[in-house]
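With one protein chain held back, the other chains of the complex are shown just where they sit.
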Amino acid sequence: MGGKTWVAAVALLGAMAGPAAAQISGDVVKIGVLSDMSSLYADLAGPGSVWAAQMAVKDFGGKVAGKPVEVISGDHLNKPDVGSSIARQWFDDNGVDAIVDVPTSSVALAVQNVAKERGKVFLMSGPASSDLTGKACSPTGVHWTYDTYALAHGTGGALVKQGGDTWFFITADYAFGHALEHDTTAVVLAAGGKVLGSVNVPLNTADFSSYLLQAQQSKAKVIGLANAGGDTDNSIKQAGEFGIVAAGQRLAGLLVFVTDVNSLGLKAAQGLVLTESFYWDQDDATRAWSKRFIDQFHRPPSMVQAGVYGAVTHYLKAIEAAKTDDGAKVVAEMRALPINDFMTKNGKLREDGRVMRDMYLFEVKTPAESKYQFDYYKQLATIPADQAFRPLSESECPLVKKG
Amino acid sequence: MSGWLHIAFPPLPALFAQLLIGLINGAFYAMLSLGLAVIFGLLNIINFTHGAQYMLGAFCAYLALSYLGVDYWGALILAPIVIGLIGIAMERLFLRHIYRLDHLYGLLLTFGLALIIEGLFRQQWGSSGLPYSIPEILSGGQNLGFMFLPNYRGWVIVASMVICLVTWLVIERTKLGAYLRAATENPTLVRAFGVNVPRMITLTYGFGVGLAALAGVMAAPIYQVNPLMGSNIIITVFAVVVIGGMGSILGSIVSGFVLGLVEGLTKVFYPEASATVIFVIMAIVLLVKPAGLFGRAT
Partner (left out) sequence: MQHDSVIATAGEAREGTAARLVAAALILAAVAAPFFFYPVFVMKALCFALFACAFNLLIGYAGLVSFGHAAFFGSAGYITAYTVKVWGLSPIAGILAGTAVATVMGAVFGWLAIRRLGIYFAMVTLALAQMIYFFCVEAKFTGGEDGIQAVPRGTLFGLIDLNQPFAMYYFVLAIFLIGFAIIYRAIHSPFGQVLKAIRENEPRAVSLGYRTEHYKLVAFILSAGLAGMAGGTKSLVFQLASLTDVDFATSGDVLLMTLIGGLGTVLGPVVGAFISVTMENYLAQFGSWVTVIQGVIFVVCVLTFRRGVIGEIAYHLRRRRLISSASATRDPLPG
């Protein structure tokens, strides 16, 4: 037994050698999909994001500027150190030209630093933090799909307009939760609303009933859920149980994806208001793309996965136009080209790395309103890009020259 | 840390509501820690797979509904039996090899088994959770004046108290329970009385696992059903057992409910610390009364 294991160990250590260090970038364009393949965000990004990147390459013809395109993938386990170590190795050792996705903000911040140092392209579809185009912005970082600022402004602004002018927050006791609460509070106050209270909840809490009762007692018209993943699902599920929505309060999910609604079921999620940049059933183009995804995964694609497809496609277009895969030059080309695909209409990449796109405010349908499989959302409003995202005049990004 | 600064003392009815909520959460802790305590008492194994088995119970309910059309009430009976049998198979295949070793090995083995089960379920069902609804007859709720109590929560607290009480009575007041307790103390002697101790051990493990599965079914309609639901709760339950006194049946039940209450109060006064308070109590208990609140000193 000992002998065998030793051999196995040597084999494992031998595997560390990997491919040779010398790679001539340009022989092949390598795209690394770095995502959460097995945990919290695996369903909204993960294997679906890898698939989306592969489809984008396939639909592009498998080649760009006459060179083959290769897609590899890795799991960052939602740990910043694991993410940054994979990113370093991909760039330094494996000849990766661009990293895509990264659905965890803390990991994305770490990868952004690594990519910035090396002048490599980082196409962020997954992460939420608006710091990625703020004080942590990078000349080669592209924040594609959404950010916390847009979610707060979309959901917060629209609800206050509809009369939801008093708020209570249930906030994940983490930086992203506080950021969401902070941004949304600013919007609510600016629109003339009031915040009646908030409660900070530890991550991975199973029971939210205590907090929901506190929210109920505050008599706020809107309960803002500044949390994510399983915490959001649990709070929505239990809000239904305690009759919160039935009693007239509204639930606003500040970071909710279609995958969450899918896992909750409409009975629990009905009436929830949320902001996304993509919904599979918006028009013929989104339906056509999503059908391919649903055939593969049996659930609707999230905006993150759709964003991966769009970002990779646009990246390849820019390489085609620039005839190089040099990070800085490609991103310059990406800025020059307008973004148009099934989910993005006349999008534009801004100097701080922010992709300017319209966002949409949705409400989750009741089971009675839902007519076919995955018929989940009704659209309440379109939030134009210039209202959805942080204006450059407020930017903390050092790359933004202020006049 | 800022929690203390902006907390106003809530009105008394509101506080009462929070205590009731805490008690309901305590019901889950009690059921889970009861199973752990029963297993530890007889097998001397800290069953880290307990969280995964709780998750299996919830999944069993979901799968039974989706594929067999078995409803919640059917699942309450089906899941403990199915998962209990799986537990028995695990005991025969793995656990029985390590009874004579240090506690640590039992813990590591069951931890490894939990990783395997959770990994396989994540591979198959992803991690974003599956829908499961409250049974029709228990939906809605009662207005108690000071709060709106969902019927389902009322059911959870009654059912779990009955289950805990029955288990305690069986172990403390019946002949079977007497054998169990005796086998914990001196297996050789009990064997001399003609009792098949290994079989008793196997069945006890199956029973403890069945309790976890039952708690899982009861959790399915109100907590998110996902492969990680057990790993989030197991360390807390583990602490509950230690506080109650490892292997003490009564201790696990009482400390389950009491810690639910304590956690409920923390959620009002210092919500940030609600996940940590149980560990603070555990540290204090271990340092002051090392055998736990209800444990016998060894």
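Should a chain be cited, it is by its letter among A and B, assigned in written order, with residues numbered from 1 in that chain.
In this text, a residue touches a chain if its C-beta (ideal position, glycine included) is under 8 Å from a C-beta of that chain, and two chains touch if they have at least 3 such contacts.
Bear in mind the structure is a predicted one, so any value in this text is a computation, not a measurement.
Touching the left-out chain: which of B:L42, B:V197 or B:M246?
Only one listed residue reaches the unshown chain, and that is B:M246.
Among the options A:S84, A:N234, A:S290 or A:T344, which residue touches the chain absent from this view?
A:S84
Quick one: which of B:V70, B:L113, B:I233 or B:I249 touches the chain that's been left out?
Per the contact definition at the top, the residue touching the missing chain is B:L113.
Going by the contact rule already stated, which one of B:I46, B:L65 or B:L149 would touch the omitted chain in the full complex?
Spelled out, the listed residue whose C-beta touches the missing chain is B:I46.
For chain B, which residues lie in contact with the unshown chain of the complex?
Against the missing chain, chain B presents residues 1, 46, 94, 97-98, 101-105, 107-109, 111-120, 122-123, 235, 238-239, 242, 246, 272-273, 275-276, 279-280, 282-283, 286-287, 290.
For the chain that got dropped from the picture, name the residues of chain A it touches.
The list for chain A reads 1-3, 5-6, 9, 12-13, 15-18, 37-38, 42, 46-47, 72-77, 79-82, 84-86, 88-89, 92-93, 105-106, 109-110, 113, 129, 136, 173-176, 178, 202.
Definition applied: only the chains that are shown with their structure count from here on.
For chain A and chain B, let me know how many angstrom lie between their CA-based centres, rounded off.
About 35 Å separates the centre of chain A from that of chain B.
Once bound in the complex, which stretches of chain A touch chain B?
Where chain A meets chain B, its residues are 38-40, 42-44, 173, 199-207, 209-211, 213-214, 216-217, 229-230, 233-234, 237-238, 241-243, 247, 259-260, 262-265, 267-268.
Which residues of chain B touch chain A in the complex?
That would be residues 3, 10, 14, 17-18, 21-22, 24-25, 119, 122-123, 126-131, 133-134, 140-141, 147-148, 150, 152-153, 219, 221-224, 226, 228-229, 232-233, 264, 267-268, 271-276 of chain B.
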